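For this view, one protein chain was removed and the others were kept in their places.
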Amino acid sequence: MKWWKHVAALELRKILAYRSDFWVTFLGQILIQILVARAFWQMIYDSQGVTTMKGYTLEMMNLNYLIIPIGTRILTGENIGFLAREVYDGTFTRYLLYPLSVFQYKTITYLTYSMFYVFQLILIYCLFRTFISSSPFMLADVGNLISGVLFFFVAAAVYGMMAILIEMISLWADNIWSLAVMLRFFVSFFGGGFIPLTFLPAWAQETLLWTPFPYLISLPVRTIMGLSNFAEVSKGVLILFIWILFFWGVVKMMLKKGSIDIRVLEYETLPKTLCLFPAFFVL
Amino acid sequence: MIQVKDLKKNFTSHVKEPGLKGSIKSLFSRETRTKEALKSVNLEIQQGEIIGLIGANGAGKTTLIKILAGIVHPTSGEASVMGFVPWERSNEYRRQMALIMGQKNQVWWDLPALDSFILLKEIYQIPDAQYKYNVEFLAETLMVKDQLKTQVRKLSLGERMKIELMAALLHNPKVIFLDEPTIGLDISAQKAVRVFLRQYQKEFKPITILTSHYMEDIKELCPRIVIIKEGEFVYDGSLKNVQRMMGDEKVLSVTTQEKTFKVNVPRMELAKKTHQIFEENEVLDLNIHDPSIEDIIESIMRSGVTPT
Partner (left out) sequence: MKRYLKLYVYFLRFSFSKAMEFRVDFTFKIVMDILYYTVNILFFKVLFLHTPLLAGWTEEQMMIFVSSYILVDAISMTVLSSNLWWLPFHINRGDLDYHLIRPVSPLFFLSLREFSASSFMNLLIAIGIFAYSLLSYSQDISAWNVLLLILLLINGTLIYYCCQMLMILPVFWTQSTKGFMDLFYSMGIAMERPDKIFKGWLRIVFTIFLPFALIASFPVRLFIEAFHWPTFFHLTAVSVSLWIIMLYFWRRGLRTYSSASS
């Protein structure tokens, strides 16, 4: 068996380690979010007396908010503050001992989590289609689901690059946890995770088209819902690839800068500095 | 005074099969396993006494100490420490008790020791005069006067342990539980802690229960020892008497070309055994001596010889 299969299996076992955790995460959280979103939009549609708002019927809105929490997890994996946290609690050294690059290792764990959430999405999709005849998932067909999930994986690559950039700031700052949370906020809000992007003023929507954000959440979700066409998707993927290249460049630049700073770093921050070396191997 | 009667403690834990399959299975059903950490133990300690609690890892030493400190609830049995039931955790009891665990910190990591002490003064409501005297006395005997204003995390392991001792003893506890206070310290730091503990015992006469892996600690501090093995007391008595337990045994230390080893031999068979060893090995050196306390305790812990 290849090493990455072992890593993936290990991560899966971690997900399954505590059963209360598992069930609560697997079902509870999604349930709360969808219920609150449903109630909220129901009230807005009712009080307005309309059936469609900005291209969304209430039913589509519900589907949107059902996919978003799972989609966001596919996007973000389980990586918040990973380097910084492991450096802090001293578990980071083990990656320096393993005969493989830390970024490869981390990518595998990231993807394991993403795959797990894809599984969750599929399961919920099947459950809804089988048992709830009026389910919002009736709007989505299998082809859309597959292309949407694939889209999410491309988006995850971009998100991963952004997350790594933030991790690197831990060279200079003690706690980048708040930065990582900030990134999530940005991505959620400008990616359409809080409110569909069509609700934003026209100028804002147009500006966002040049940023990676709409392609991280909004467009993949719309793809699953069957609301996007081929041209939109291919343009989205293209723009995402440009952003990948851009972030790659920035990461490289930061590594150079980081190596200069290593000399001025005090002894206490040395372990943190070490986490850069595996990065040199990859890039 | 501490009285313990028929104290029992069981732990249950979940068993999980290895592998992904086991993980998935445990999402739905789990097996449990019960372990007896203490099997009905009895103990009586008088005020001013200091006893050494000896046993291998997992023998139940820490469990017993935690029960007496009120942290752990026993499964059954009774205990009374100066008239208090420890696990009821009354404030009066907690004000007279101290617990020091060599492997856990209680002082605040990011603050100088003195800051932690001030907080403890407030928590235990130590009168000003007593607080001043104690800080002075403890810092002096432990020789850490200069370290009190340094952040604790910047101190060495030995200095930190001394600070821990100070923190635990500021309120003049009448009962002290010391769980491996010298673990991880170098020889001179160990010695300093021992000297201090003896001095403290002399000055304040508390009840002290001490556990340690280092026989040196026990030999120097505890006239009375309790040996615990797999949750049972196998010896409770004076340290000196422990030698008598082995009766008439002698120890042969043998060095041959290949190895060095020790054999316990009843005195009556000494000649026969020595002869046999000489016949079977090419002996370079052979010594006959009385078993040391370490040897005896080690052999009790290993084979569980019960006192005769």
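Letters A and B mark the chains as written, and numbering starts fresh at 1 in each.
Just so it is clear, contacts are C-beta pairs under 8 Å (C-beta built on N, C-alpha and C of every residue); 3 or more make two chains touch, one makes a residue touch a chain.
None of the values given here were measured: they were computed from a predicted structure.
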| item | value |
| --- | --- |
| Hidden partner chain, touching residue among B:I51, B:V81 or B:M101 | B:M101 |
| Selected from B:K5, B:R89, B:K132 or B:K262 as touching the chain missing from the view | B:R89 |
| Full-complex contact with the absent chain, from A:Q29, A:T130, A:T207 or A:N229 | A:Q29 |
| Absent-chain contact - pick from B:I71, B:V195 or B:L252 | B:I71 |
| Touch list for chain B against the chain that is not drawn | 11, 37, 62-63, 66, 69-73, 75, 87, 89, 91-92, 94-95, 97-99, 101, 104, 106, 108, 110-111, 115, 118-119, 122-125 |
| Residues from chain A at the interface with the omitted partner, ascending | 17-25, 28-29, 32-33, 35-36, 39-40, 42-44, 47-48, 53-54, 69, 172-176, 178-179, 181-182, 185-186, 188-189, 194-195, 199-201 |
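FYI, only the chains that are shown with their structure count from here on.
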| item | value |
| --- | --- |
| Distance from chain B to chain A - Cα centre to Cα centre, in angstrom | 51 |
| Parts of chain B lying in touch with chain A, wherever the complex brings them together | 20, 23-24, 26-28, 30 |
| Chain B-touching residues of chain A, taken from the complex the two chains share | 9, 12-13, 16-17, 19, 22-23 |
